[in-house]
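Structure record follows, encoded as structure tokens.
Shown here: the complex without one of its protein chains, the others still in place.
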Amino acid sequence: MRFKLRPSEDAFYDFFNQAAQNLVRGAELLTGLTVVASAETIQSISEGLQEVEHANDDVTHALYNKVNSTFITPFDREDIYRLGSGLDDVMDAMESAGNLVYLYGLSEIPSLPREMAEQIETLNQLARLTAEAMPKLKGMKGLEPYWIEVNRLENEGDRQYRMLLVRLFSGEYEPLNVLKMKEVADDLEEAIDAFEHVANTVETIAAKES
Amino acid sequence: MRFKLRPSEDAFYDFFNQAAQNLVRGAELLTGLTVVASAETIQSISEGLQEVEHANDDVTHALYNKVNSTFITPFDREDIYRLGSGLDDVMDAMESAGNLVYLYGLSEIPSLPREMAEQIETLNQLARLTAEAMPKLKGMKGLEPYWIEVNRLENEGDRQYRMLLVRLFSGEYEPLNVLKMKEVADDLEEAIDAFEHVANTVETIAAKES
Partner (left out) sequence: MRFKLRPSEDAFYDFFNQAAQNLVRGAELLTGLTVVASAETIQSISEGLQEVEHANDDVTHALYNKVNSTFITPFDREDIYRLGSGLDDVMDAMESAGNLVYLYGLSEIPSLPREMAEQIETLNQLARLTAEAMPKLKGMKGLEPYWIEVNRLENEGDRQYRMLLVRLFSGEYEPLNVLKMKEVADDLEEAIDAFEHVANTVETIAAKES
């Protein structure tokens, strides 16, 4: 029998894993917006994102309750809060992006700009990277490639966002559609930035443990 | 005669009460924008907000001076700063919204969109809730319903903001008027978010004291 010094710690890692899996699912749902889609399809994607977002709220609240009711936590309480809320920020921004595509009736546009599809692909990569990194929090080993790659992808996302605005302001779209798509682009960019905040938090935690 | 262990503490609570009363006054002034108003009325509302904003700057600076000149503070110095600056952030955002309605000449529009009037009603509710909560900081009792309700209202504000943008981008308004009203909406949304930051700070303080 393996001796477990702090058995209740495992629950914390489970929460982070669950949240990261929700982000993988959320990013996959957003991918459905990058192909020509009917109004019904877009509505069902938005509703799917809302479900995952609610599920992640539950995970986040359960994590906070666990922190409050646990005497010894695997790392600093404030870092656990920051990591949980950072993962939740990603989910909120992705859900908002999907909801806006639905609310603004953007299905009337033939397809979303290529640069926006690139943002969504970046979000999928970030989500998978984050889901692979979370189980390594327990041993706090081998995490450096994760945050380096996240920083690289965030820079890539900045460039995609900048070029998306160039496209939106080029005269190709109606002014009101430009405004609608810019709101969606802002949410996607916010989700990408939030992934970087998560990686920064992990880097901070790792630095304290080393 | 009642024995007062730390008499100078009362000054801190007075500052928080004064700031919250300023926010109640500011939100009431904004309500004047939700009815059909002449350019002169809008100008006088904007000037009224600037006066309250200056008054609140004085309160905030007096609070900071008090923190710097006091050896024992009722709770962590950084939390006092955060609470004072959080209340001030609300005031700044409300003043900015009123000023923009004036500067952009939005009196030419028949009336502000219904969803914007809803944002302003939410601000009034948040201001009154905050003003009722501040006197309870002293005993640090019975504050939980306050931050729960603030969080609920902030979610409601998010929904109002989202639906306001749907309205603004619907084609009902000229593109330049859309841009003007979006700036105002952003400031109102920022004020609502700032009320939530204040409530989060109060929750943090209460958690440390308990």
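For reference, chains read A and B in written order, and residue numbers begin at 1 within each chain.
What we mean here is this: contacts are C-beta pairs under 8 Å (C-beta built on N, C-alpha and C of every residue); 3 or more make two chains touch, one makes a residue touch a chain.
Bear in mind that the values here come from a model prediction, so they are computed numbers and not experimental data.
Checked against the full complex, the one of A:Val178, A:Ala191 or A:Ala206 touching the unshown chain is A:Val178. When the missing chain is restored to the complex, the residue among B:Glu9, B:Glu28 or B:Glu183 that touches it is B:Glu183. Residue-wise, the contact with the chain that is not shown comes from B:Leu103, picked out of B:Leu103, B:Met140 or B:Met163. Considering the complete assembly, subunit A touches the hidden chain via residues 162-163, 165-166, 169, 171, 175, 178-179, 182, 207. Mapped onto subunit B, the footprint of the missing chain covers residues 96, 99-100, 103-104, 175-176, 179-180, 183.
The working rule: only the chains that are shown with their structure count from here on.
With centres taken as mean Cα positions, subunit B sits 30 Å from subunit A.
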